Every structure is written in structure tokens, then in C-alpha cells.
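A short write-up of the structure that comes next.
For this depiction, one protein chain was excluded, whereas all remaining protein chains were kept in their positions.
== subunit A ==
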């Protein structure tokens, strides 16, 4: 089982490789990837250095090109595929069918992974992408229960990658227009959810804080209360007279306890979310998962999740809380 870790910049990539990632994924400094944040991602020099650093140590570099270009921007996205190939990346991670077709046609030797943004949740959908574009791996959306993951592993025409740890989208990836409904900018088209330029935090005299997204009140935090990401899905709203996290709590996915089951199911790769997070996050989370996977490989019968692993992961989780999320049926 490969460990695939995020890198928001060169120090992040080095941290991931040094901590034991089998592969790192990264993006360019534009809207071709779903973490199009200011100050994040890779320019040419960093990319060259990053690919060299990883490959010299036998690790792989995947380039995320997982947004959906409109008709006038497809040439730019195709250029990004060319760039990934030119810099010697091991694979691209893409969602748009037109872009996957271009990559298959133009760079047949560059591996193509289907992004989680492609929303493939069945053997039929995976077959469609495989038959059309020869994808060599697919990342499953974070909506399936572990039983469903096991079933789809049996039937899939391609090896599968699943999310192991990190921030959790409550909506099916690639099928959420909540950010776009409020701001006009979407993960699909602009590579951002709740863009920072639309987020307004306000501190009040009583110590409380409010957060708004383009004038829509997402939440009010009492003095000292931990705040979640300022996304629509993590806000507190009023439904039927009750105020609560109507869509999702600020929490992170942590599937450590499912590791043996995911391995038995034949999952090919585990993905850590968080290109927008610090190198410290990347280092800690990668180290924990590396150790957990290695111990499982060495002695599956005696494998137990260690409390110190979960303590380290929780310290880096959103709201310091973790959940098995969709893998656990009761979450739905």
C-alpha cells in the first residue's frame, strides 16, 4: 500500500519525502489544481528541484490538474499537462474528461490518475474512465462506507486510492456548488472553496467572533471556542428552530483504525489531504502513517493502532477532532 502525501511547496515536499511518503502530489501556481491558494504551489524551479529530490530517493511525484477548464481555458490546462510531462512527473491527477483525453493522446507514457473530483463511485464509472483514457489509478470520493470500498476494490478495473487522513468534504467531490452559490467561485472551476477574499472575520467586544462568506453569516464563535474552516459546509445554521452544524462539524477524517481492513481489501494507495497545511503537519502525519503501514506489513496479526499515533494525528486535525467519516455507516 503506497502512502501518497501532500506538498504545498518545496519544504513540504522535502518533509513528506524525508518522513517516508512513497509519492507526493502537488500543483502549479494557477487554477489548474483544487488548492489554488495565494502563496501555495510550485513554480518551475521548485518543481524541478522537487522532482529531482523525490526521484533520487525512489519516490514519485504526481501533479494535480484536477479542476475543470471552461472552453476558453482548456489550452492552458493542456499546457499544464505538457509541463508535468516535461518536468518528469510520474503521473497527473485529473478529473476533466477532455483533459484526460488530451493527456492520453499527447503523453501516453505519463500515468493518468482519476482525481477524487471525477466522482467515480462505481465499477461502471471507473470502467468508463479506464476504457476511454487508460487511467492507471482512481481516487475514490469520500462518500463510501468501508463495505462499499471493499466491494468496489473487488470489481474495479484499476487500482484504487482512498483518503486516509485530513480535512473532509461532506459533499461528493466535484458535485458541490455551495461555494460558487455564495461567491461565484467554485472548486471545480476556480480551484478554491470559500476563497479567502470573500471571507470576513470580525472580533466583537464580548470576545466572540463572527465569520461571513460574501455577507452570508457562516458562524458565531464564543470567546475561546475553536473555529473551523470558513466553508459553508462547516458553519452552524438554524433548521427547525435548532442551531447546529447542519451539514458537518469541523473535524478531520482519520482512518487509522481501518488500516488492516483497507489493506485486506486491496486498496493500492492511501492519500493524506492537506496541501494547504504546514510542513510540520506534513512531517508528523506522514511519519505516523509510514510507521503504521510498515508495522502492518511486518506483522499484520499483532498490529494495533498506537495511542501516540492518534494523539499526534488529532493534534493536527481540524478542531482537534477526528472521525471515521463516511467509512463508518453511522456517519451517514
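The working rule: a contact is a pair of C-beta atoms (placed from the backbone, for glycine too) under 8 Å apart; a residue touches a chain by one contact, two chains touch by 3 or more; residues count from 1.
Methods note: contacts and distances are computed from a predicted model.
Enquirer: Can you pick, from "Radical SAM-linked protein", "Glutamyl-tRNA(Gln) amidotransferase subunit A", "Ubiquinone biosynthesis protein UbiV" or "PepSY domain-containing protein", the UniProt name of the chain not shown?
Expert: "Ubiquinone biosynthesis protein UbiV"
Enquirer: For the full complex, which residue in A:12, A:27, A:50 or A:69 touches the chain that was left out?
Expert: Looking across A:12, A:27, A:50 or A:69, the contact with the absent chain belongs to A:69.
Enquirer: May I ask which residue of A:57, A:204, A:297 or A:329 touches the chain that does not appear here?
Expert: Only one listed residue reaches the unshown chain, and that is A:329.
Enquirer: Just name the one of A:122, A:276 or A:314 that touches the chain not displayed here.
Expert: Here the residue in touch with the unshown chain is A:122.
Enquirer: Touch as defined at the start, partner being the missing chain; which of A:188, A:252 or A:322 qualifies?
Expert: Only one listed residue reaches the unshown chain, and that is A:188.
Enquirer: Spell out, residue by residue, where the missing chain touches subunit A.
Expert: Residues 68-72, 74, 95-99, 101-102, 117-125, 127-129, 132, 143-144, 148, 151, 170-172, 174-178, 180-184, 186, 188-189, 214, 216-220, 232, 235-240, 242-243, 246-248, 326, 329-332 of subunit A touch the chain that is not shown.
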